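One structure is given below, represented as structure tokens, and several questions about it will come after.
Note that one protein chain is taken out, while the other chains of the complex remain in position.
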Amino acid sequence: MKRLLVLVVALALLGLVLGGCGGKEEKKAENILKIGTLSPLTGPYAADGNDIRQGAEIAVEVFKAQGGIPGYSDIQVFPQDSACDPKQAVAAANKLINDKVSAVVGAYCSSSTIPASETLAEEKIIMLTPASTNPQVTERGLPYMFRTCGRDDHQGPAAVKFMTDVAGVKKIFIVDDKTTYSQGLADGVESAARAAGIEVLDHDHVNQGDKDYSAVLTKVKAAGPDLLYISLQNSATGALMVIQAKRMGIDAILMGQDAVYHPQLMEIAKGDAEGMFLTFGAIDKNATAFKDFQAKWKEKTGKEPGAYSAYSFDSATAYLNAVKAAGTTDPAKVREQLMKLKFTGASKDISYDEKGDSGSNYTVYQVKDGAFVPYWNSLTGQKY
Amino acid sequence: MTIRGSKKLWTGCAVGLVWFLILLWPMLGIKPEGFEFAATFQVFGYVAVAAVFVLFFYQVKEAGYLDAAGKPIQSAAGLIQRAYAKTPTWVLLGATLAVAIVFPLVTGRYAHDVAISVLIYICLGLGLNVVVGLAGLLDLGYIAFYGVGAYTYALLSLNFGFSFWLCLPIAGLLAAIAGCIIGYPTLRMRGDYLAIVTLGFGEIVRLILNNWMALTNGPNGILGIPRPELFGFDFRSLASLYYVILAIAVVTVLSVYRLNYSRIGRAWEAIREDETAAELMGVNTFLLKLLAYAMGATFAGFAGAFFAARMRFVGPESFSFLESAMVLSMVVLGGMGSIPGVILGVLALVALPEVFREFELYRMLVFGGVMTLMMLVRPAGIWPAKRVGRRSEEME
Partner (left out) sequence: MEFFIQQLINGITLGGVYALIALGYTMVYGIIQLINFAHGEFFAAGGYMGVILISYLSAQGLHPYACLAISLVLAMGYCALLAMAVEQLAYKPLRQASRLAALLSALGMSIFLQNGLMLTQGVYDKAYPTEITSGGLSWGLVSVSYMQMFIVALTAGLLLGLNLLVFKTRIGRAMRATAQDKVMSALVGINSNRIIAITFAIGAALAAAAGIMVGLYYGSVNYSMGFVPGIKAFAAAVLGGIGNITGALVGGLIIGMVEVFAAGYVSGEYKDVFAFVILIAVLYFKPTGIMGENVDDTRV
């Protein structure tokens, strides 16, 4: 009858773990400011997920180096893995609630951010997403949901405006990989393109986890578009598609979006990525705020900042600034301060509107000599 | 332990460690700039020290030096076991139920969330247990029925305003029908062919959920699913939802228990042990195998409907192959065909990753390792089912 022993021990352990965790941390919780991050630390999007975590950590380090926030003895970051899975994201959100965090930076996939934000909203915890661009994220009337990046329903039209005004294309082919984000954006581009009088030859899909896009690309080649719009969830798969498109001899202009915007693209696709266009929020890489951030990032990670590193850094910075101004973590007061907040972040000038959006400033970048070079600004309609 | 045995143990350990080093170093040490050894030996050092320590501990224990500490534990365990044997079953069950009922009153939000997950997986595990444990049909696409249940509730409640309690049986029914559809073509297959076909079906269902925009809203999933409501009481808090799933789980446990000891359950076991013989004895294998799929799917349908109501969001990501594999692991790890076993398996596999959340990046590594280790230590599961009589393969 070892079973009973096993059972008793298992139950006791479980009880200890579940019950005990909450209890022991409360005593010293008085004046430690706790921030959670929620991003995919494992799985196919782990690269961007780690960028988000480290961005928030660096923001906290910067604040600590400046002497912290009055009234708080320490600032701590609690990273949680959402695995880009709604269920895990909700579990992680509940875990963060248990850890008594006052704000969460995350998540990455829109499909995780939405359910996790519902959970966090029940406890009035402020959530700032650095990466989820699906319009639904801030359209649900949640008062404590903020977004530091842009929105898909701005990105699609910006891309189409580039196609008509600058590139002058007539026929396009759209490919997405069927995620909330990538498909939503591709649909937006499709409808905007039709409205603008561009012929959409086809809108095809690939599956996540695929490496072989030859079948779809053969179709692209046969259709002969002026521009191939690539809406994939991941920069590495974007790179694979670019390589295969070039190998197949597709001479259409290649255009990608913000998820493909990552140094990984050039690392993997190398010369094949040259000349590709991408839409991404305008980050002024010559601004001092970005340069300071870049230096700190390199010092900590030894790499160039990823696509969402600066947004995550700014999300955390915005929150910490608001807490500093409010002098408390009371969500209503912090929200008030966040609304008033105006500062120059590493990514852009940040100020939140009533919905929690911070505005989109999509810019078209071009890959030149292995780097992203700003090419055209959708707001001003000017080339750089 | 003899000196020879001890020697063998230590040589085995040494060979294993050298082998590990050979496997580890190329991954960590070969850089375009040249060879590097520091990182490798750091990791290797930790592992080696841990291995030597474990082995040492094992030997000390084998030699009997730990009896002083082990004896009291053993006698205490014996005492508990005697008490356990004497206590009537209903007292134990009552106590378990009482603990389950009191649980949300004394714990926090995170614990509620994990407990709800545990109960959902108990329903899933017991449902799969009917298919795999009782009828012996390996099913790698079981999560598809869970998805059918979840989308049934999501769509019916949002489009037609059906209440949760009405949708629950409908979800079960639709899942059962899906079970029959999937079960029918697989009836001729055995063993691993069944495995790949069910896996294929699971993937097909997931892909349809992901691609049929008009019905399921594709990858965006369905948002804003209403919570359950009963006579004006809104199941708002996690604790109240906990009681809903607790009730569903209790019903599941009771039904599976009754099925297990019914004529049908016996017939399933007969099919599992030897299909040809069972057919010769007059068991209608065709109908019973279909019934196994349908019954198993029904419980998954219930769990799915609740999952949709609890998350208030369903999306295709929740119904991937990995989920199927997870549920199967719970059943096998706990002990196939045994209800307490499956419950223990669920506790182990849901609780472990949550406990390991503290390990962050090492979470899944440890999880995978522990899973293999548990299978090695207890290949028949934590709490194997009692079987009647002896089997031919046990005589070998």
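List of remarks:
Order of writing sets the labels: A and B. Residues in every chain begin at 1.
Everything that follows uses one rule, which is that a residue touches a chain if its C-beta (ideal position, glycine included) is under 8 Å from a C-beta of that chain, and two chains touch if they have at least 3 such contacts.
Predicted model, so just to flag it, every value in this text is computed and none were measured.
From the set B:T107, B:T152 or B:N210, the residue in touch with the chain omitted from the display is B:N210, counting the whole complex. One of A:K124, A:R140, A:K219 or A:K333 touches the chain omitted from the figure, and that residue is A:K219. Interface with the hidden chain, as seen from chain B, comprises residues 19-20, 22-24, 26-28, 30-33, 132, 138, 185, 188-193, 195-197, 199-201, 203-204, 207-208, 210-211, 321, 325, 328-329, 332-333, 336, 361-362, 364-365, 367-376, 379-380.
Although one chain is hidden here, its contacts on chain A can still be listed: residues 41-44, 46-47, 49-50, 175, 178, 204-207, 209-212, 214-216, 218-219, 221-222, 236, 239-240, 243-244, 247-249, 264, 267-270.
Everything below uses one rule, namely that only the chains that are shown with their structure count from here on.
Taken in their complex, chain B has these residues touching chain A: 77, 80-81, 84-85, 106-115, 117, 207, 210-211, 218-221, 223, 311-313, 315, 317-318, 340, 344, 347-348, 351, 354-355, 357, 360-361, 363-364, 382-383. Residue ranges of chain A in contact with chain B, taken from their complex: 1-8, 10-11, 13-14, 17-19, 21-22, 41-42, 79-81, 84-87, 90-92, 94-95, 97-98, 111, 114-115, 118, 123, 134, 136, 140, 178-180, 183-184, 205, 207.
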